[in-house]
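Below is one structure. I have some questions about it.
With one protein chain removed, the remaining protein chains of the complex are shown where they sit.
Let's turn to chain A:
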Amino acid sequence: LNVLIIVFTEMRDKLRKWREDNHRNSEQIVDVGEELINEHASKLGDDIWIIYEQVMIAALDCSRDDLAWTCLQELKRQFPGSQRVKRLAGMRLEALEKYEDASKQYDSILQDDPTNTAARKRKISILKAQGKSAEAIRELNEYLEQFVGDQEAWHELSELYINEHDYGKAAFCLEELMMTNPHNHLYCEQYAEVKYTQGGLENLELSRKYFAQALKLNNRNMRALFGLYMSASHIAASPKVNATVKKANVKYATWATNQINRAYQVSYARCLL
C-alpha cells in the first residue's frame, strides 16, 4: 500500500512542477495525468480541478479529444458558467480547427468581461494558426497598448516580427523585454542575434556587446559564445574599422575561440566517462 501512495504522490508532484514551470511536455502530462485521473481521482481532493485543466490542455496538444472532452465535462459540471472553463471550451474548438466557433466563444467571454486578457490572446492565436500574421501582429500591438506589462505578449510579438523578417520591430520588442528583465540572458542573446541579422557595422558592434552581456549573465550560453566569436570576427575583418578596433575585436574573437574549445573539451571528457 505504501508503494502505491508514493507512486501517487510522485505523479501528483510531477504534474504540479510541470504546471509551475509552464512546461509544454504534453505527451508526458497526458501519460501521467490520465492515469492519475482514472486511478486516483478520489485522493486528489480539490487539486483535481486544476489537474483536469492541465490534462485537458495537454490532451488537445496530443489530439486526444476523447480525454479533453472528459476533462471538459467534469469542469463544466463543477464550474457552470465559468469564464475560465468557457475559454477551455474555446481551446478545444481551436484544436478541432473550428476557428469561427472558437472566436465566437471568446467574443462572448469578452462581452461579459472586456478585460479578459486570456480570451483576447486566444483570438490572436487563432489568427496565427490561420497564417494571418499581419492581422495577428496588428491585434497584438493593440493588445500591448493596453496591457504594456505582458511579457509573454511582447515575446510572442518579437517572434512574429522575426518570422516576417521585420528585425527592427523585433529588436524593439526585445528591448522592452530586456528593460523589464535585465538578468535574463536569453533576451540579451536573442536581441544580439536580431542585430547581427540586421547587419552593418553598427549593428554588428551592438550584437557583439549583447552577446557579451548574455555571457556575463550566463557564461554557459553557447549561442552567445559563438555569437561573440562571429560578430567580433566580422568586425575585425571589416575594411571600415581602424587598427585599434580591429585589434580589440581580434582579442575578443580569440578569447571566444578558447572558451569554445574548452567547453567542447570538457564535454568530450564527460562523454567518455
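Just so we're on the same page, a residue touches a chain if its C-beta (ideal position, glycine included) is under 8 Å from a C-beta of that chain, and two chains touch if they have at least 3 such contacts; residues count from 1.
The definition used in the following text is that contacts and distances are computed from a predicted model.
This figure omits one chain of the complex; the name its UniProt record holds, of "Cytochrome c oxidase subunit 2", "ER membrane protein complex subunit 9", "Eukaryotic translation initiation factor 3 subunit H" or "Mitotic spindle assembly checkpoint protein MAD2A", is "ER membrane protein complex subunit 9". In the complete assembly, the contact with the undisplayed chain comes from A:162, out of A:162, A:212 or A:235.
Touching the chain that is not shown, out of A:52, A:106, A:143 or A:196: A:196 (per the contact rule at the top). Residue A:222 is the one among A:144, A:222 or A:250 that touches the chain missing from this view.
Residues of chain A in contact with the chain left out of this view: 24, 129-131, 159, 162-163, 165, 190, 192-194, 196-197, 199, 207, 222-223, 226-227, 230-231, 263-264, 267, 270-271.
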